[in-house]
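A single protein chain has been removed from this complex, and every other one stays in its place.
When the chains are written out, they are named A and B in that same order, and each has its own residue count from 1.
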Amino acid sequence: MPDPAGLELVAHELREQVPDAVEDTDYHRDVATLIIRPAGILDALRWLRDEPSQRYHFLASLHAADYLPAAPRFGVHYELLNLERVERLHVKAVLDDPGAPALPEIDSCVDLFPTAEFQEREAYDMFGIRFRGHPDLRRILMPDDYEGYPQRRDFPIGGEPVLFTHNEATTPRWWE
Amino acid sequence: MEIKARQLRARDLLKGDLEGVDLDQYVEERVLTTTLERALNWARSNALWPATFGLACCAIEMMSMVGARYDTARFGAEVFRASPRQADMLILSGRVSIKMAPVVRRIYDQMLEPKWVIAMGACASSAGVFNNYALVQGADKFLPVDVHVPGCPPRPEALIHGILKLQRKVQDRPDLGWRTRYEAQGTEEWPHPNVGAAAETDIA
Partner (left out) sequence: MVGVSERTAGESVPELATGVVTEPVTAPQAPDGDLGPDRELLTVNFGPHHPATHGVLRLLVTLEGEVVRDMKPFVGYVHTGIEKSCEDKSYWKVIPLVERADYLAYHFNALVFCMAVERLLDEPVPPRAQYLRVIHCELNRIHSHLVWLGTSAMDLGAISVFWYCFRERDKVLDAFEASTGQRMHTRYIQVGGVAEDIPAGWDRRVLELVDDLEERVGQYEAMLDRNEIFLRRTKGVGIVDEQRLLELGVTGPLLRAAGNPFDLRKAAPYCSYEDFDFKIPVGTVGDCYDRYRVRVAEMRESCRIVRQAIEGLPEGPRITENRKVALPPRHELATSMEALIHHFKLVTEGFRVPPGEAYVAIEGPRGELGCFVVADGSAKPARVHFRDPSFVNLQALRDMTVDGYVADMIVNLAMLDPILGGIDR
């Protein structure tokens, strides 16, 4: 893990190479996070992967999170790993929710990191984040014709109400 | 001495010398009389061949039940048939997601009568710990289930107990009437012309 000074150095160099990319840095509990603007995410990731002093060429995980009610609502997290130095860098891009039928969009990094293919599909399936340029963006975990994005915070947990003696008589059963 | 006596009686029987009560008693001691239905049920219950249907963690315990320590082969569940057409019993081991439910139903339909279902584990019986959008809350929402085995995952001995209970059920009371209630008869892909839903249609 780069320490706070190292993280600031990386952010500084990245600001020089890719202007307008870095929004913020965060260091919390030994986790170094770079917060990047969604428009510049591909350039930032490419720089982090190819720059000889950085060489974060392994994408360990790509996942999304829903920060409702905080705005901007969606965060796409890239967990980068440098295998030689065994250092992890956490890159985060925050997206706004454009409102009901439109989906938040970000560029797909499948060309940079082929491992992102399934993981971006999962983020699309669970949160509805569209990845521009993904070769095959369709649902992976839910049935193909499912409506809704389950892991969004405003999506209900589902299931059925548990029957206790106090609500047994009044709860409608599944055949009603 | 007893063997000699039995041999003499057998010789008498063959010569036609045993009559009446003696004959009845002789036969009763040696021949098991039963109705064909009961014999069939006894045979069915002791040779329940499961279909391989491992979905999740319970599948591992089911495999362990087949293993050498908790051996199901001694109870008749000798081979796990991969093809549902050759299997009698479906052990639903694991959580049934909404994507998998139509597949399970299709496999169940492809099995031939008579067939039974054991819902193994809490997830198959009632969705277990997972009361959410992704699972069918219990397999008996779309399948008629004969035996529910609780546990998460149930110990192999618990599953064997479930199988033994099913065996007793098959032997004694194979149909408890829920099959008509669920309209579960004649659910195969080419249903039997005299049974259930196909009885009305005209199948040559």
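Annotations
The definition used in the following text is that a residue touches a chain if its C-beta (ideal position, glycine included) is under 8 Å from a C-beta of that chain, and two chains touch if they have at least 3 such contacts.
Given the structure is predicted, the values throughout are model-derived calculations rather than measurements.
Contact with the omitted chain, checked across A:E8, A:E23, A:D43 or A:E79, is made by A:E79. The missing chain, though absent from the display, is touched by one residue of B:P50, B:G138 or B:P153; that residue is B:P153. Only one of the listed residues, A:V22, A:L42 or A:L59, touches the absent chain: A:L59.
For chain A, the residues in touch with the chain missing from this view are 28-31, 33, 57-61, 63, 65-67, 77, 79, 83, 86, 88, 90, 113-115, 117-119, 122, 126, 139-143, 150-151, 153, 155, 157-158. Listed here are the chain B residues that touch the chain not shown: 52-57, 59-61, 63-64, 66-69, 82, 84, 94-95, 97, 99-100, 103, 107, 129-135, 152-153, 155.
Throughout what follows, only the chains that are shown with their structure count from here on.
Chain A and chain B have Cα centroids lying 48 Å from one another. Those residues of chain B that touch chain A in the shared complex are 98-99, 127, 130-135, 137, 141. Contacts from chain A toward chain B in the complex involve residues 142-143, 150, 155-160, 162, 174.
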